[in-house]
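Excluded from the complex is one protein chain; the other protein chains are retained at their positions.
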Amino acid sequence: MRVEMFTFLLTAAICLAGSFGVVLLRNPVHNALSLVATLFGIAVLFIQQGAYFLAAIQVIVYAGAIVILFLFVIMLLGVDRAEGFDREPILGQRPAALAAGVAILGLSLTALLSVGSRVTGQASTLAAIDGAEPNINALAKVLFTDYVFAFEITSVLLTVAVVGAVVLARKAGAAIDAEEFPDGTAADLLQVRYEATEVADPELGQLDDGNASDSEPSGDDTETTTEALR
Amino acid sequence: MNLIWLIPCLPLFGFLVLLVAGRKLGDPGAGWWATGVVALSFSVVVKVFFDLLALPTEEREITQTLFTWIPSGSFEVSIGFLADPLSILMCLFITGIGALIHLYSIGYMKGDEKYSKFFLYLNLFLASMLLLVLGDNLLLTFLGWEGVGTCSYLLISFWHTDPANASAGKKAFVTNRIGDFGFMLGTFLVWVTVGSINYADIGAAAPMIAAGTATAIALLFFLGAVGKSAQLPLAVWLPDAMAGPTPVSALIHAATMVTAGVYLITRLNPIMAQAGWANDVIAWTGAITALVAASIAIAQTDIKKVLAYSTVSQLGYMFLAVGTQNYVAGIFHMVTHAFFKALLFLGSGSVIMAMSHEQDMRKFGNLRKYLPVTFATFMIGWLAISGIPPLAGFWSKDEVLAGAFNSGPAGPVLWGIGLLVALMTAFYMTRVVIMTFYGSEKWRLTDDQQNAGELADVESSELVTADVAVSDHGSGHDDHHGLSPDHTPKESHWTMTAPLVVLAAASVVVGGINLPFGSDYKHLERWLEPTLAYEHELPPVPVLIVLAFAAIAVACLGIFLAYWVYSKHKIAAEKIERPVLAHAWYIDETYARVAGGPGEAGFQGVADFDGAVVDGAVNGVGAGVLAIANRLRPIQSGLVRSYALGISIGGALLLAFIVTRMNL
Partner (left out) sequence: MLALNETWYLVLAAMIFTIGAVGLLTRKNPLVMFMCVELMLNAVNLTFVSFSQALNDIAGQAIVFFVLVVAAAEVVVGLGIIVAIMRRRQGANADDISLLRG
């Protein structure tokens, strides 16, 4: 009992730390690594609840493939510059976001903690987890009999996704042309609005490295990287 | 086999054939076809009449239901015919006189380019009129009512290339429409009160209708009758309707359509019996209309206009009768009037044809030399309408007046008005006869001779100023005049004179259907008894005799006065023919001024209100939506994160909803 509780608390701490890291850290690579930590923690929690197969899949697919994919894209596009945290272009977004978050958390906790300590659903009679049967057998049995149609559809989905990704990422188009976006990016427009409504920070023009998302296209540094990669 | 359905369907069939093949049948084929169809319908009516006679009095009614027309829940209307004494009587003279007028029209409309179309309309009119009379519920009657109104419009403006004729048709239609509004409201009220619009059900339920409701129903239907039968204040369309061909005037505006109002009131007599003072309204309207119309007829120079105002006046008599709940007298006068008025109109048509479509009586004179048959029949019609015994008009008019005399406290006043109208009727009809058939042949005089007032009168040498009252000339026929001073009128074709003879014979004898010499002779009264809920008692016989002699005396006085003025020229004509009478008491002008001035302002106000408020509201809704949408547009900023924020807030709200619904 105490071992389980200890395991849980430790893993939970790792998960939460990773989550905060994803949200709060600046460098996208740091964010990715925090995500990995969270995923591992989740995998451990899966094992603790007897979903062994899913834990393995979690590590292999999520941490091993998806996060790698993220890192590839980060490296490919050179968005490893940190984004500016000081300004929020959309008015009221941050307070609203925090309020929404607090609301969701509070309400969820209210819902969860007020029903006593047991779930109120019905225990299944059809697909009961037999303690004797290995987890993977049970899961396989269900997947290939009751949910075989969904299973096949998901395989089709994967194929379609691959085709779509190949098509989407195929050719490099031209950089943004002035005719299509005569006012520049939306960020430029919001920049103007910010400067009109709030006191402009005199150190605005001197944000340290990479204001790629804030002001004009910083073409110089990133272009070399992308040129090399093309 | 039940043949009632043939009665209206034969003319309808005739109409359909003429619609398809009328032009091919041509002149005079279309005319003979139409006449044959109507004559056939008349024979069916006679057969049904004898069938009815064979039945005992209490059961004297044959019904035939063809099919259900409107099966709408509790409101069910079927196409059904009710042949009871009243409707078969009306069918008899409608089809009989109708057939005669069709025959007459074959000759009258000869050479007209729209020959077959005329008979098409006439057949449709007859079909509608028969439907009106035979229908067993108010809706069928209304169908026929509207049908005859439409045909009247089509036929009045038959020569519609002349805008005056088209206007006359429009005037008739619009004025009728006002009446139709009353009819419809009356029907609705009956439906709400009785729950059915069948005459059988109405008759059964009538004693239980509250007096106020019955009065309202009566007044509403009377409004319809006022429109259709040209009583004041809606009498203005009938004189203008003389713009149509003379057979139309004879059939529609003398014998049949205008009697539809009287028929309606008589058919609804169970309700009228409950209606209290509404009957007095009817009687007084009839009496006053009769008086005013007769006064106008005195001063008209167009022969058809005189007859038109005379029709309005005689219709006033009929309404006087039904208003005093003397339905037998009303129907009796309707029947006799149908015969002699049709005779008079057809006779005038014969005269007009002979005088190359000239209608102004100031250009007639001494026509008895040239048109003997027309003259003879016209004289019989004149005697009939003036109320000289033993012709038909005397018996019916006398019964109307006698019934009015003892109809309550105002009876003698009504009787007095009726008597005055009889005097005026005799006067103006004699005037017509003298101006048309006697005197000098005024069309042979040149214009300046006439205008200078030098009329060489054959029978009198006194000078009469020709400054007769101005009247509105008959519309539409000015361009047909070929009346030169050496024109010789010729008697008309036999197709035109034969109906005249038949009608004249009928005008002599038809009085025999209801002689007041004891109940054996009162055929009409016995015949109509099953359909009437209330029998009006005539005064006792001694009073009757006095009243009858008063009527005869008044008629003779009227004839003598007209002879005195127009033949002997002892009194100047223009003393009697006042301009205000010639202009019909300026009724038309008043209407035009009211409708054009305040009326139009009112209508414009309504139209403006509609444009500003109603349209404004509708457009305002659209404008408001646009304004709100423009305000809301910035929400769709295209920024993913604000959308995500929206989703989160929505999710939070959903959670809140769920949490509040949990039993914590």
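Order of writing sets the labels: A and B. Residues in every chain begin at 1.
The criterion applied here is as follows: contacts are C-beta pairs under 8 Å (C-beta built on N, C-alpha and C of every residue); 3 or more make two chains touch, one makes a residue touch a chain.
None of these values were measured; they are calculated from a predicted model.
J.: For the chain that's been dropped from view, list the shown partners it touches.
T.: A, B
J.: For the full complex, which residue in A:23, A:132 or A:196 touches the chain that was left out?
T.: A:23
J.: In the whole complex, what residues of chain A lie against the chain that is missing from view?
T.: Contacting residues on chain A, toward the hidden partner: 1, 4-5, 8, 12, 15-16, 19-20, 22-23, 28, 31-32, 35, 38-39, 42, 45-46, 49-51, 53-54, 57-58, 61-62, 65-66, 69-70, 73-74, 76-77, 79, 81, 83, 88-90, 93-94, 96-98, 100-102, 104-105, 108-109, 112-113, 117-119, 121-124, 127-129, 135, 138-139, 142-143, 146-147, 150-151, 154, 157-158, 160-162, 164-169, 172-176, 185-187, 190, 210, 212-213, 217-219, 222-223, 226.
J.: Go through chain B and note every residue touching the omitted chain.
T.: Per the touch rule, chain B residues meeting the hidden chain are 633-641, 644-645, 648.
Note that in this section only the chains that are shown with their structure count from here on.
J.: How many angstrom between the C-alpha centroids of chain B and chain A?
T.: The answer is 91 Å.
J.: Considering the complex alone, what residue numbers of chain A touch chain B?
T.: The contact residues of chain A facing chain B are 90, 93, 96-97, 100-101, 103-104, 107-108, 110-111, 114-115, 186.
J.: If you look only at chain B, which of its residues touch chain A in the complex?
T.: 638-639, 641-642, 645, 648-649, 651-652, 655-656, 658-659, 662, 664
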